[in-house]
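Missing here is one protein chain; the remaining ones are kept as they sit in the complex.
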Amino acid sequence: MPFSSGEKWRPRAGFFKFSCCTGCGFELAYFQRSLEDTLKSFDFAFFRLASSSGDFDSLLDLALVEGTVTEPFQAVELKKIRKNSAVLYAVGSCAIAGGIPAIKAGGLELEIEKRAYQKKLYRLTSIRPSVLGDYVKVDGCVRGCPPGRHDLEEALVSVLLDRKPEFIEYSVCVECKMKGNICLLVDEGLPCMGPVTNAGCGALCPSCHRACYSCFGLMGQANIPALKDKFRQLGLSGEEIERRFTLFDGLKLKK
Amino acid sequence: MKIKIDYLGRVEGEAGVEFEIRGGKLRRLRINIWEPPRFFEGMLVGRSFDEVPDIVARICGICPVSHMVTSIRAIEKAIGFEPDENVLLARKIMSYSQIASSHLVHLVMLALPDYYGRSSFMELLPGEEALLKKFIRLKDVFNGITAAFGGGRALHPVSMVVGGFTALPDEGRIRGLRSGLPAAGEDMMDVFKTVSALELPDLKTDSELVALSEEGGYAVNKGRISSDMGLDGEEEDYERLFHEKEVPYSNAKKTAVRGRGALMVGALSRVSLHPDRLSESARKLALESGLAGKNKNPFYNIRAQAVEIVHFTEECRALLDKVQSGTALPKLRPKEGEGAALTEAPRGLLYHRYAVDRRGVVRKADIVTPTAHNYLGIEENLRRLIENNIDKPAERIRLLAEALIRAYDPCFSCSVH
Amino acid sequence: MRKNPYVPFKAAIRGIRRETGDVSTFLLEPESGLPPGAPGQFNMVGYPGVGEAPISLSRVPMEGSDLLEHTIRAVGRVTYFLSAFRQGDEIFLRGPFGRGWPVNEAGGKHLVLISGGLGLAPIRPVIQMSDKLQARRITLLHGARDPGSVIFKTEFRHWRKKGIDVRLTVDEPGGGWRHHAGMVTEIVRELQIRPAETVAFICGPEIMMRFAADELFLKDVPGSSVYVSPERRMRCGMGLCGHCQHGVWFVCKDGPVFSYPELKGYPDALF
Partner (left out) sequence: MNGENTSQKNYEILISRQQLASWVEGLRENFQLIGPVGVKDEAEFREVFSFDEINPGYRSTMLPPGKTFLLKPEEEILSFDITPEGPVAKEPPLPHQKRVLFGVHACDTHAILYLDKVFLGAFPDPLYRARRENTLIISLNCRAVTEFCFCHLVGAGPFLKAQSGYDVLLTDMDGEFLVELKSERARKLFRIEGRPPEEKDWKRKEEMELELLKSFSKDFRADGLREVFLSRPDHPALRETAEGRCLSCANCVMVCPTCFCHDIYDETRVSRTGIKRMRRWDACQDYSFARVHGGNFRQERQARLRQFVFHKLDYEGQFGVKGTVGCGRCIRWCPTGIDLTEIAKEMMK
């Protein structure tokens, strides 16, 4: 049992990165409050950012995977990781919803690629961005860009205690209200995405007088048409509205 | 003998190195940056000018502030907006604290294990527990500053937007941040000692040292292009002075000084080009560490980073005394235009240029990152290093090669964006 | 000072009986003596760092027994976690909570117990105290998905010996199944009863409770003689957290056992 005996089990963990900014990996290193404990509690068998000697094929108790799948080799790797891991959590908006790398999926992809490369274009192997869940079963989502403290800690703790995780599943508005912020959407007519965005950040943006831009991605059962209607009433153009919903959730909305 | 490193650990992003030594000669050397492209320059087109900083922040998880500040400045130029002095101060605080955090991560977690012959910082524990504690404390201080000004988080901050800040920390908070710095200064001196005690390999290179230069200060958020070989120009001259080329075997592009060749950007270039602009104690440390006077040994970059942390700790203290809390964010009117901006990211020169239409929608975007600036030089100097050590055992050569690349603190995620 | 109702007490696991693949019965000895408890009541069962879940008493403390029992199916955070526990481990309990079965009403009547799946767990204490009920007759109708998921298998013989008419059915019979095959509702339909002298306790999936009750109503059993025990999410067990609200009721403190008319008509349920 996790608490009663003195001996501590050190689960073997791996941190894997696909197409993204590596921010989730850094968030783990930014995890000052718990960094030392994390390093002591887990045996990181693979964490490219932190170690030059990892074993990609190691069997794992926990795989944390960040990034969007944008290359065929990543899909192959992902399946291997899944096979090797008892628990696999998708970490960050890229891995869960597509995030920023999936903005591309909303346009003419070749056009977009051409703007970045001319000569090399034919050598690129990029595929349409997709999320981890498209390829493998994901045991949980540590949402955010970057992930919030609570869920990140919950992901680690759930493995340490060998129990299911309980990730945050309500809107940013809930956190915003609990902080006592005067609502920007209602009071000032700012196009805040808080009502449809999954909480976990602690309502950062509204707390500093900024409309939420949905970096934690849409929450389950988000009522997208209703908020779009509201934004229309605020005077936003169709294009402006579309942009707000496709910044981090382009994939979900295309489907 | 063929040496192939499929992926380099302890760097940001993904790259491999490959070279072959035959008959005592080095053949074929490539750094293949296989970090998958995300096509930022492509997908920014069609997005609104005020979304750009949030999007480009996601180029890199360790220097989001640099991408944000650079894009914000470029866009403000494009739409003809000039922020007030206090906003500039706050942006400096963001950049300085971020550089300090980024350097810390590089020094302690990424670079240090090379000099202990280990593959990760975790392996240095428990022996270096004290260092880990200091590292965590220091990072807490600098991240705390970035987060306080960035609206609650240091990674992908939220309050810094085109035009200024949606809110700035109140006075009490600023005082609190300020009061954490003296202790940080002491912790930092210990880290500095650890770093400067490391024995650095010798390597003479002829890369052109390039950094921004600003009268009366240590240039970070803006400045003129300057180099040890007399390069000089405005931000607008960037494309005239530099040249970017696609690389068939790599997803990153290589940048060179037009008509000359490889350049080196980053802490070493900044410190050794402008030691006189450092704070007094940092300057002294720089001189003692053999950094002034056009030091072109890339291994010294880690010492330069340590010096810079000392410098930025002091600068932050001074700025926190000056900056005002509270803001009134102006309502911005988009307008057709183009703007370019150069800043010093933790890893060196960062270039953003945008064209927006009259509704503020991005029509063209161009981004050149520090690692793209260094790419050519890393390859050239790696060749040099291996040639100098060609008679050493393969494992030794491999380790030296990795250490050199890491010394640059490359960010492959940034370089392929 | 009053006791803080959030503070759990510890109970040592004295034995574990594996009922089916994912259901186990835990024999528990509370640290500080046995709390009272009535059939149909539940405890908040859990472990610090994991959480709590409402679990019915599947045996209530009685004379001659110093253990209480919980029969738990591993489905989620708490229940999975507990499924790894072994004899000698300790778990944390709060309770008992709620209004149990109105066992007094069975006196002189035909007590019809109807259960589906794990719904037998809260019914079991009623059977265990059957001698005291002074019921005229007791019938247990129990349905499960397949023979492998029948819980308390070893006890049916004993219950029959006590004079209880035990009738079993499974939806998907396998080789060797000698009892009825089909839904519980079918064996309810076959039951001979005198409606005015019948009282029924039903526990199982909501849809099963609904149809079983309907069968009884077709036989003219008055609604007020039919009791059901619905499941709801619960966090506190004491009518504070609000999760279990159903219409005007807090299932945790006003129930979990309700007479059918009490629940009838409220939305979000099948009653």
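Order as written gives the chain letters A, B and C; numbering starts at 1 within each chain.
FYI, a contact is a pair of C-beta atoms (placed from the backbone, for glycine too) under 8 Å apart; a residue touches a chain by one contact, two chains touch by 3 or more.
Because the structure is a prediction, the values reported are computed rather than measured.
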Remark   = Neighbours of the unshown chain, displayed set only, are A, C
Query = Considering the whole complex, which of C:G33, C:G175 or C:P267 touches the chain not shown?
reply = C:P267
Inquiry  = Tell me which stretches of chain C touch the chain missing from the display.
reply    = 2, 4-8, 10, 47-52, 73, 75-76, 90, 92, 205, 231-233, 235-236, 238-243, 245-250, 253, 265-269
Message = Just checking the interface: what residues of chain A touch the absent partner chain?
response = 1-4, 6, 8, 33-34, 37-38, 41, 153, 156-157, 160-161, 166, 169-171, 173-174, 177-178, 180, 182-183, 185-187, 194-196, 219-223, 225-227, 229-230
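The criterion applied here is as follows: only the chains that are shown with their structure count from here on.
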Message = Which chain has its C-alpha centroid farthest away from the centroid of chain A?
response = C
Inquiry  = Quick check for you: compute each chain's CA centroid and the global CA centroid, then name the chain with the smallest gap between them.
reply    = A
Query = How big is the gap, in whole Å, between where the Cα atoms of chain B centre and where those of chain C centre?
reply = 64
Inquiry  = Rounded to a whole Å, what is the gap between the Cα centroids of chain A and chain B?
reply    = 25
Ask   = From the C-alpha centre of chain A to that of chain C, how far is it in Å?
value = 41
Query = Of all the residues in chain A, which ones touch at least 2 other chains?
reply = none
Ask   = chain B: which residues touch two or more other chains?
value = none
Key: chain A to chain B touching residues, read off their complex   = 17-27, 29-30, 32, 35-36, 39-40, 44, 47-54, 70-71, 74, 99-101, 103-104, 107, 111-120, 123-124, 126, 145-146, 201-202, 204-205, 207-210, 213, 215, 240, 243, 247
Of chain C, residues touching chain A in the complex = 48-51, 76-78, 80-81, 84-85, 89-90
Task = Enumerate the contact residues on chain A facing chain C in the complex.
result = 1-4, 157, 161-166
